[in-house]
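One protein chain omitted, others in place.
Entry: subunit A
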Amino acid sequence: MLLPLRNVMLVLAGHHSERKAVIMKNIDDGTSDRIYNHVLVAGIDCYPCKVTRAIGKKKTAKKSKIKSSVKFYHSNQLRPAKYSVDNPLDKAVINKDVFREPVLKCKPKREAKFKSEQRYKTGKNRWFSQKLQF
């Protein structure tokens, strides 16, 4: 499988373009409502700001916040990267049932946000938490 779970991808299209995301679920050959091959990703919406030692504790806490997003994308709109991510996001929370109503999306987003921030603070998977420079 080229797109295994927990691989990092770059989102290329849409509002979240140039952001990094983690694959939650890969659906080849589509389903009845999406007839194309699509991927469920949990990604970063707003990256954490740059933080230095001179900035005080309160400000670093504020700057280290990550805003996350959970979305379905067409496989064309993503580019796979060679990186993968260690601590897995909870699949029971982030699944396709969440997209039935916008209210239901709150919990998976929070879960994704929490896990992403954890990863950022422990310094794991550095590439994921960094803004794409170009």
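Everything below uses one rule, namely that contacts are C-beta pairs under 8 Å (C-beta built on N, C-alpha and C of every residue); 3 or more make two chains touch, one makes a residue touch a chain; residues count from 1.
Simple rule for what comes next: contacts and distances are computed from a predicted model.
K.L.:
The hidden chain: which UniProt name fits, "Dynein light chain roadblock", "Large ribosomal subunit protein eL30", "Cell cycle checkpoint control protein" or "Electron transfer flavoprotein subunit beta"?
P.N.:
In UniProt, the chain excluded from the picture bears the name "Large ribosomal subunit protein eL30".
K.L.:
From the list A:15, A:82 or A:100, pick the residue that touches the absent chain.
P.N.:
From the options A:15, A:82 or A:100, the contact with the absent chain belongs to A:82.
K.L.:
Can you name the residues of subunit A that touch the chain not displayed here?
P.N.:
The missing chain touches subunit A at positions 1-3, 28, 37, 75-76, 79-80, 82.
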